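Dumping the structure here so I can ask a few things about it.
Note that one protein chain is taken out, while the other chains of the complex remain in position.
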Amino acid sequence: MEFFFQQLTNGLAVGGIYALIALGYTMVYGVLKLINFAHGDLFTMGAYLGLTVLASLGLHQHLGAFGGVVVLALMIMGLVGVVGILLDRAAYKPLRESPRLSAVVSALGASIFFQNALMLVYGARYQYYPKDILPKTVINILGMPVPLMRILILAVSILMMAGLQFFIQKTKTGTAIRAAAIDQAAARLMGINVDRVIMLVFFIGPALGGAAGLMVGLYYGQINFTMGWVYGLKAFTAAIMGGIGNIPGAMLGGILLGLIEAFGAAYISLAWKDAIAFLVLIVILIVRPTGLLGERVASKV
Amino acid sequence: MKKALLSLAVLLAFAGGAFAADTVKIGLMAPLTGKWANEGQEMKQVVDLLAERLNKAGGVLGKKVEVITEDDAGDPRQGALAAQRLSTQGVVGVVGTYGSSTSEATQNIYEENGIIQIVNASTAVRLSEKGLKFFFRSCPRDDEQGIVAAKTLLGKKYKKIALLHDNTSYAKGLGEEVKHELEKAGVKPVFFDALTPGEQDYSTILTKIKKANPDVVFFSGYYPEAGLMLRQKKEMGWNVPFVGGDATNNPDLIKSAGKDAADGYLLTSPPMPGDLPSAEAKAFMKAFKAKHGRIPGSIWSVLAGDGFMVLCEAVKGAGAADSKKMADYMKTKMKNFPGLTGKLSFDAKGDRKGDVYRVYKVDAKGDFVLVK
Partner (left out) sequence: MIGRIPKRFFVYGVLTALLVSAPLHLNNYWLDVLNNVGLYVILGLSLNLIVGHSGLFNLGHAAFYAMGAYTAAILNTLFHIPILMLIPASALTAGIFALIIVRPIIHLRGDYLCIVTIGVGEIVRIALINDIFGITGGANGIFGISRPILFGMKISKPDEFFWLIWIFVAITVFLFYRLEQSRFGRALNYLREDEVAAEGSGINTAYYKLAAFVLGAAWAGMAGTIYAAKMMTIAPESFNFWESVLMFTLIIMGGSGSIPGVILGAFLIIGLPELFREFKDARMLVFGIAMVAMMIFRTGGILPPRPRKYPIDHAQEGSVNP
């Protein structure tokens, strides 16, 4: 029972990170129907920028651990968000009217570019966050020790998802985003500035990815320029599992994927962990061809 | 279509062209990009610096030594292309590369072109078991390490031993060697499985190993995963000792795990760059530090340097940049050549002779201390 519970918390923490990255995938996909393969590398960029800002400003010394991390997170989200907008301008915007797969190749090219740019700027060696920023508190739940940070990671992901969901469903701008997701031409006719909406989406999605990168850097402490590839692929899997374009779906998919990996590794086989996850995904898609919560965007017939 | 024509024209323009033979050309095949880029880039730094020093001192046989570097990206197919490219540039010998599977894809190309290959980190046993004439290695083989690691584990009287690898060619090979040696001594490992390298969270795996309740965990993979596991193990409040193989020999292990979590970690490895006792090594480390601001982090890059020095020495010994004579010289006449990592001699298979492995322990200050 303790074993089960431990693996549950392990899976939830990893799933929380997958979910946060998946939210970014799903946002962009929802409006543009574009798989942004460079999203994983924006996540990596968040981790690297976080390290640079941390080292140069020393925020946590002036503002304390909590305040420092919050300010840092906002800065990184802003920075990565801007990179996201620039990415869209440079690599995706010229391809809006062209075949969809062309944009996919452009995204793959951008991904290679970001990875190698990070390698050239920061060097190929692993980079390390300072170890003393986050508290190492371990709390007891039902008599079982759980590191506090694992719960916080999940909490932050859920909080961000809830905030995003509120923003999309309840605000005027959110309504515009939803309208643009359903039909861009019609949205334009209704007086919605679709270009602004796309810009906003390309700010929010990468910002969330950057936040996830920062979180990984702060908690695990070790980052390298290729890590976005694995996380990106996992998050894409999660977004599809939940039903891409759907915000609660991305959250559900992320957490589910984390749990499948943890329990697959725990009860079946470590070495086959990723294969098990993909197998479950395939089975889910055979039963529900548009993911668990379905795709909430109009499908072109 | 014009573009196709143009690209073909460029292809043709780049091709061909023999170079004048007034220098001795040594190739370096290294992963300058890709997942092992940090190793490859350091290999290049070490070999370039050695060449620079050698040329300042007059080169070999009155000729300058020219190093031609090609990127293999840590990938067999690209490695084969890098080997073909080096073969057309008149190199007499090639240093590298890092990964065993990449080296394997290039072995026959060098053999068929009569070029000496001296690998610096490809420790897979089978590479030197094919009867190749021009294949050498400056690094030891996995089976030697397996014996040292198993001895270390058994010497500590551990009964319940968990073995973990990462399913790479190298780590699985070492894991299986250790398993084999342990079973020969009558100890059956309580756990044998692989993690997925390149991830960040290994608590799932640690939780699973903990369930098998071992006295010790031996991990045969690389330092990034080892560092994360040491840290996450401490976070879990689990105090099992960890022992690792030579791929965890990197100062970054401490940065990744943190000093408190790495304290007491044991590993088998060739000596660390900073621990090399010879005067040559000390002088080189000083020069390297003056140029790059730090000493090399990885012993494998220093072993690439040894490979380079051995090739230059072989040119001298053979009296000419003739690969056939050089290979003969290396196998029969080269005795205890003073390299950076110690004395080098080669057996008939091209493997480095002698006992290279040491046991290191990480102390509370985060330093690697030589145990024996």
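Letters are used for the chains, namely A and B, taken in the order the chains are written, and counting of residues starts over at 1 for each.
The rule we apply is simple: contacts are C-beta pairs under 8 Å (C-beta built on N, C-alpha and C of every residue); 3 or more make two chains touch, one makes a residue touch a chain.
Worth saying up front: this structure is predicted, and the values here are computed from it rather than measured.
Of the residues listed, B:L32, B:V95 or B:M330, which one is in contact with the missing chain?
Here the residue in touch with the unshown chain is B:L32.
Could you tell which one of A:L86, A:A117, A:A155 or A:I268 touches the chain left off the display?
Among A:L86, A:A117, A:A155 or A:I268, only A:A117 touches the chain that is not shown.
In the complete complex, the non-displayed chain touches which residues of chain A?
29, 35, 90-91, 94-95, 97-106, 108-117, 119-120, 124, 233, 236-237, 240, 244, 271-272, 274-275, 278-279, 281-282, 285-286, 289-291, 299, 301
Suppose we count only contacts with the excluded chain; which residues of chain B make the list?
Residues of chain B in contact with the hidden chain: 1, 3-5, 7-8, 10-12, 14-16, 32-33, 37, 41, 69-71, 73, 75-78, 80-81, 84-85, 87-88, 100-101, 104-105, 108, 112-113, 124, 126, 167-169, 172-173, 194.
Keep in mind that, in the parts below, only the chains that are shown with their structure count from here on.
In angstrom, rounded to a whole number, how far apart do the mean CA points of chain A and chain B lie?
That gives a centre separation of 36 Å.
Which part of chain A faces chain B closely enough to touch in the complex?
Within the complex, chain A touches chain B at residues 3, 6-7, 10-11, 13-14, 116, 119, 123-126, 128, 131, 136, 138, 145, 147, 216, 220-222, 224, 226-227, 230, 261-262, 265-266, 269-271, 273-274.
For the complex, which residues does chain B have touching chain A?
Residues in contact with chain A: 33, 35, 37-38, 40-41, 167, 193-196, 198-201, 203-205, 207-208, 211, 224, 227-228, 231, 235-237, 252, 255-256, 258, 297.
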